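And now, subunit A:
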Amino acid sequence: MGKRDLLRGNEVIAEAAIRAGCQCYFAYPITPQAELLEHMARNMPRLGRTFVQAESEIAAVSMVYGAAAAGVRTMTSSSSPGISLKQEGISYLAGSNLPAVIVNVVRGGPGLGDIAPSQCDYFQATKGGGHGDYHMIVLAPSTVPEAGELTMLAFELADRYRTPVMILTDGLLGQMMEPVELPEPIDPASIPAKPWATTGASGRDPNIILSFDLDPEVLRQMNLDLQAKYRRIEEAELRYEETMTEDADLVIAAHGTMARIAETVVRRAREEGLKVGLFRPITVWPFPYEPLRELSSHVSTVLTVEMSAGQMWEDVRLAVAERAATPFYGEMGGIVPTPRDILSEVRKHAG
Partner candidate 1 sequence: MQVETADMVKVFSRPQSLTAAKSTYCPGCHHGILTRIIGKTIDELGIAERTVCIAPVGCSVFAYNWYRCDAIQAAHGRASAVATGVKRADPNLIVFAYQGDGDFASIGTAESIHAANRGENITVIFVNNQVYGMTGGEMAPTSLVHQKTTTTPAGRDPAQVGYPIRFSEMIAQLDAPTYITRQALFDTRRILDTEEAIKKAFENQVNEKGYSLVEVLSTCPTNWRMSPIASNKHVADVVTEVFPLGDLVDRR
Partner candidate 2 sequence: MPRGTVRIDEERCKGCGLCIAACPQQVLGFSGELNHSGYNVVHMERPSACVGCAFCAMTCPDIAIEVYRQKVPAQS
């Protein structure tokens, strides 16, 4: 057993990235993810690894693109307005089949917004915020220890599928301190070989990394290959959690920080005798449509709770497809709904 440390979410993500073998980290300062950047600044050079504070978010993600092409594990992190700027690079990473990890510690938007926690970048993360037909795997942790575990997983999935993977979290989790047993560092030998990487064309034909072809037939095939990969990911990598859903009549659907708060609500509702459960997507892309569809045929209500105007709500309604009522409760602008707020919402719809 390793020892348990009291750490912030941002630090845990940074430390997990290091333990996952992240060799190159590039980022630009923005609140509320500064601790992540600073942890990397303190530790990456000490380990003989690369830390570069880039001149911009665009430059940072472009550096990630280069390092990923060269075959090393690489990451950038930012918060909402910065992630908007990174969309160009994310589209190129997806189009060029490059593995990379991008952390979005979401804050209130749109525009400059504020620096308080929000889930308002769900669409951007899950529906492809940049140009072109692409997705990235999006992992939404709801506790500080899980942020570490999912960061380790993000690097693995990125390499396995040669795709960008996003950690979608928010300032609440980023700043929150929890006791954490940090994951063991990986064995570098466990990182899959990357024969496609631009490591120098010695004893082989040149490797070319691109997302470009002027021949529509070729580009069509590149797109079909991407879509086939996304179907494989949907088959193999769906992750979700159900809490007290066996006998539930009302299920709260929530991800990340909101799911954690909703867990408290479920407990309190049960104390009141209300049959309430929780459905928590861990991969918000791919979204667990089938499990939620299955669950919705046994309940009367699926209440979506989000720190947004109802973005995941669209996926929930797509999954439930009128098998159950699908009300929504959300807050925006960095307001975090309290368990009491949500509980009164639950009472409205339950029983």
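Here is how the candidates were picked: all candidates are chains of the complex that A comes from, given by their letters.
Going forward, a contact is a pair of C-beta atoms (placed from the backbone, for glycine too) under 8 Å apart; a residue touches a chain by one contact, two chains touch by 3 or more; residues count from 1.
Please read these numbers as outputs of a predicted model, since none were measured by experiment.
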Among 1 or 2, touch partner of subunit A in the complex: 1
Candidate 1-touching residues of subunit A, taken from the complex the two chains share: 23-24, 26, 50, 52, 54-56, 58-60, 62-72, 74, 88-89, 92, 96, 198-203, 206-212
